[in-house]
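Below is one structure; the comments refer to it alone.
With one protein chain removed, the remaining protein chains of the complex are shown where they sit.
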Amino acid sequence: MSSETARVEAFSDGVFAIAITLLILDVHVPTSAPGHLGTALARQWPTYIAFLMSFSFIGIMWVNHHRLFNHIRGCDNRLLFLNLLLLLGVTVVPFPTALLAAHYAQADRTISAAVFNGTYFVIAIFFNVLWHHAVRGGLLDSETQESANSISRQYAVGPIAYLVCFLLSWISVPASLAVNIALAVFFAIPPRLQSFSRPVKMHGATK
Amino acid sequence: MSSETARVEAFSDGVFAIAITLLILDVHVPTSAPGHLGTALARQWPTYIAFLMSFSFIGIMWVNHHRLFNHIRGCDNRLLFLNLLLLLGVTVVPFPTALLAAHYAQADRTISAAVFNGTYFVIAIFFNVLWHHAVRGGLLDSETQESANSISRQYAVGPIAYLVCFLLSWISVPASLAVNIALAVFFAIPPRLQSFSRPVKMHGATK
Amino acid sequence: MSSETARVEAFSDGVFAIAITLLILDVHVPTSAPGHLGTALARQWPTYIAFLMSFSFIGIMWVNHHRLFNHIRGCDNRLLFLNLLLLLGVTVVPFPTALLAAHYAQADRTISAAVFNGTYFVIAIFFNVLWHHAVRGGLLDSETQESANSISRQYAVGPIAYLVCFLLSWISVPASLAVNIALAVFFAIPPRLQSFSRPVKMHGATK
Partner (left out) sequence: MSSETARVEAFSDGVFAIAITLLILDVHVPTSAPGHLGTALARQWPTYIAFLMSFSFIGIMWVNHHRLFNHIRGCDNRLLFLNLLLLLGVTVVPFPTALLAAHYAQADRTISAAVFNGTYFVIAIFFNVLWHHAVRGGLLDSETQESANSISRQYAVGPIAYLVCFLLSWISVPASLAVNIALAVFFAIPPRLQSFSRPVKMHGATK
């Protein structure tokens, strides 16, 4: 049964792997006067933060994709396209991140933060649309129903929370980014909030 | 038996995944005067359209490749090379798309639209050559004969329709692009025109 | 048994897929005066030839890698590193190709052709070193001994032929490139020179 989604997962892994690896192309060796390389490197800090944030966020999205497809056993044509829609969101990530890094200390920080947070709002919707189709279309593994319900509850929070985050961009950019990072941590943790030190129970959730 | 095509599919998935992920490299953070980022972002709209079209078209081609290899079970040397020919078409896609985005509002829109539509005409031929070799070479899974016939009927439309689209470039660029997009939608839908809400039947076609 | 080489093949497929897909990044949308796009596109012909040659050569190398690993069943540490050496050659390919495309019509065509042909001489050696290690190290599938012998015979020709090709660069660049292309065709064809129309026998060679 699981072989039905095997190629979807392989293709998605490829897209995630490339998206996460291309990020380093935005980190350039700075030009600097002789003896001032240290300063030039330090001055690039928004680029490093942008790189680390993009890497973490794409990584967390990969873990979530992995989690969803641990529950999805069937495959239909619509799933293929909803998965492509989600991957569209993933491949776009480097653009709003670079935008925010380039404008964080400047006049246009509000609009760049809005684009940044708005991207994650859209991705949260894509994740929910994919998951709800799998749930309603009967594509889930029937043996992991309880674990699937936990995912549904966790994911229901996403679009609303990211919408708040998006609207917050116009009130306070740092606050909106803090909420965005907090949400990333929230989605990094498995839905049943299992402690990391109990790998045996983990297996039940991630297998 | 299916292990015979496993590495061909894995390699192809890699190429599709990379081609679709590299597209974002053509979307750059615009340079703008302080306070004018919004306008600068909005002025880049042909780039976003080009990105979305390339992403959708490569995604649809991946779904079609997936569909074909759900029916192909055997593998010979010629299949390897016809598959490479198809992948050549896939990796080329970003070039005509960028060309069209750069020249859509200018004097050279006809030639750039012709190159754009012509590329898909050639890809349609490559898809047909690959599929016909699989059919005639006895490489198909004998259990899915009916479904394979549906694909053959759908694919026979491709080259002629894309040729019309190509020739239309010289009469009306917008009309030729509308036909191109309509054809993409046509090939996104499974050949037997099964409704999306019947996943059980879907399995028969996509497994 | 074959699972021992599975991850080596998956990693190699990834490298081949990326190398072959990155090639399009060297084909740029030309800058041109309004109404002269056609001429500007036509003037880029060495870039298109370079793209098609790189694509074909990497494709043929992938088919050969595929062929070798259809015979290799065991895996040791040295095989991992000899495979990495071969992949080094594969990832380098875009550089000498771009070099030749940039200098083909100029004073430095001899040295750029020598670098180009020399690269394939080195890759031919890497292919042979990998294959001979597999043969001598007892890593081959014992059931395909005859087919493996055909590969050994075909591969023995490689280094000498590419050395001739390399030396020919100083006598006649076009002749050296013709020999290089002829060698690519030679290695594209399966070693036992089976006709393309007999897929059943094919299976024996490619499975």
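Lettered A, B and C in written order, each chain numbered from 1.
We adopt the following convention: a contact is a pair of C-beta atoms (placed from the backbone, for glycine too) under 8 Å apart; a residue touches a chain by one contact, two chains touch by 3 or more.
Note that the coordinates shown come from a computational prediction; the quantities given were computed from them, not determined experimentally.
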Which of these touches the unseen chain: C:I49, C:I111 or C:V129? C:I111
If the missing chain were put back, which residues of subunit A would it touch? 9-10, 13-14, 16-18, 20-25, 27, 29, 32, 34-38, 41, 52, 55, 59, 62-63, 66, 188-190, 194, 196, 199, 202-203, 205-207
Hidden partner sits against subunit C at residues 4, 7, 10-15, 17-19, 22, 25, 74-78, 80-81, 84, 87-88, 91-92, 94-95, 98-99, 102-103, 106-108, 111-112, 115, 137-139
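The working rule: only the chains that are shown with their structure count from here on.
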Where does subunit B touch two or more other chains at once, residue-wise? 10, 13-14, 17-18, 22, 25
